[in-house]
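Heads up: the structure comes next, in structure tokens.
The complex appears here minus one protein chain, its other protein chains still in place.
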């Protein structure tokens, strides 16, 4: 059996190269693979296109990645939040490209890529600025936007546990985009707190089957993003 | 809290009316809600369009439904199997319309309906007889077929357990189409062997959340389809 | 401008919305003002709250000592899960939102037009906005209720004949709850359903940038 466990953080993130499109899990702090992100920062990777829901919290996680100059473009749903001040500084200074995608459409575009489909028709955003330049198709008298697949070179995701084959389970609302992104990239790297034996995860409760996981890095402890609030 | 538990089999299936489009879970015998189907047979419902993977096994389940003259059209993926002799008799006698859909496309068409989308582009069946009459769209130089949503008036599905809110878990490969069909119909009726208290299913392992379940009928025992083979 | 002392508080508006949510509904609450609603739901009602980040059956904030940092709302505050709730991934969460499973979504807004157009994701002077799940939820919910102040801080009406702000979803709003009134959006007109105590239907009309049918308006009954 292939050993998917990365021997070091450096080892885990070394396939992330300059210019890559990187899907990063999380919604707010839960589910953001902050340790993997730190590894990329340490490698001084440049010119990444990052696909993730938020634009970072405080100066950690995705915010750190931008702060250290690793990111040239951000594809996200909700960039303007108080805690995303690093993004705001860079965007206002013209140092970051931004593409806003509705949240359901963002998730569906990645799933479409993962499922080998060519696109989908959605009622979301019809008639809005976010439909500009997109094809409209009428089905049974209703207008839909044709949305195209969004694939990553790499997905960085966070899970609660991995078994030694690479099957994953998640924790509460930290699940969010992670299982979808796992399907939608050429290489999926997972940050997990714990590795368990191959029989310890019930096959009925596995959320991400091992076939979507290329490697995982075991942190030894589960930590929610440093930006988590208690309110 | 709404009580979704049907008080009788008759009560469970009474919303299935003549002429309805009915999604029926299962792949081979596992996951076929045979008891709900028996209830529909007993009600002498006519003219149903049935969407299900197989064309019935022996004379039970979907085969019984056809045998009793309840079905006018079958949408499925794999009708020609030895055990589907009831279907063959009726089809050869011109008593049944048939629409063949590739299996991944069938699943995806139902999910598309459940997800409120208008269609999807698939590479499956491009250039084949099953693409006849369908629109072709080119995306990045590749041809895809535009497939449209497939929605049921009713979904009849089978699960292992329901909690009192209607959350579901399944058993092994009896999961198959059931969670997808649960999302894709105006009314979803579930056949379950056991009802458990509202706290007994871990929220991390629920496969179908209660919001997709309209009612469930508790059989008191879990039985795989009568057509199951031991080989 | 109307005397501010007669305007409803945010809590009073929330209570008005809560009164119109029906037992058994699945409801999505937008960030901001709508998050006040759960406190005003009758305790014998079973209303489930959906949070776009994959929480089906979102409960109130945790008690001290019971915080779970991985369980948050769309607004990123810590929450709980009710008994019988479930976690889903983003695809299934938006299948719920887009697929017509939400009986109601209560959202904030910058503008609502007489035809039900909703504008709540970007101000015209901004280079960009934060759409989040608003466009999906607004397009997919069975009913979209809006909860907002009746006018901007500058006194401009947020309810107008035709929208001037960037669109979130077209023709989706069916009811608007403001600090002055409750207004239904019908196919051909805006109906003034009820007005805050101390405010007249004419006051509401004059603070509104679209024609209102004020014939049958009631006074809002406040219990708080």
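Chains: A, B and C, in written order; residue numbering restarts at 1 for each.
To be clear about the criterion, contacts are C-beta pairs under 8 Å (C-beta built on N, C-alpha and C of every residue); 3 or more make two chains touch, one makes a residue touch a chain.
Since we're looking at a predicted model, the values are computed, not measured.
Q: The chain left out here touches which displayed chains?
A: When the entire complex is considered, the left-out chain reaches A, B.
Q: Using the touch definition from the top, which of A:45, A:76, A:101 or A:117 touches the missing chain?
A: Only one of A:45, A:76, A:101 or A:117 touches the chain omitted from view, namely A:117.
Q: Please pick, from B:37, B:51, B:71 or B:125, the residue that touches the omitted chain in the full complex.
A: Answering carefully, the residue with contact to the hidden chain is B:125.
Q: Which is it among B:33, B:79, B:149 or B:166 that touches the chain not included here?
A: B:79
Q: In the full complex, which residues of chain B touch the absent chain?
A: So the residues of chain B touching the missing chain come out as 27-31, 77-81, 91, 98, 100-105, 107-108, 111, 122-130, 170-180, 207, 224, 228-231.
Q: List every residue of chain A that touches the chain not included in the displayed model.
A: 1-2, 111, 113-117, 163-165, 167, 183, 198-199, 203-204, 206, 209-212
Please note the rule applied: only the chains that are shown with their structure count from here on.
Q: Between what two chains do the most C-beta pairs come into contact?
A: Result: the chain pair A-C has the most contacts.
Q: Can you name the chain that lies farthest from chain C, using the mean of each chain's Cα atoms as its centre?
A: B
Q: Report the inter-chain centroid distance for chain A and chain C in whole angstrom, where each centroid is the mean of the CA atoms.
A: Centres of chain A and chain C (C-alpha means) sit 29 Å apart.
Q: Measuring from the mean C-alpha position of chain A to the mean C-alpha position of chain B, what distance in angstrom results?
A: 33
Q: Got the chain B residues that touch at least 2 other chains?
A: Residue numbers touching two or more other chains: 115-117, 204.
Q: Which chain C residues touch at least two other chains?
A: Within chain C, residues 81, 87-88, 91, 94, 97-98, 139-140 contact more than one other chain.
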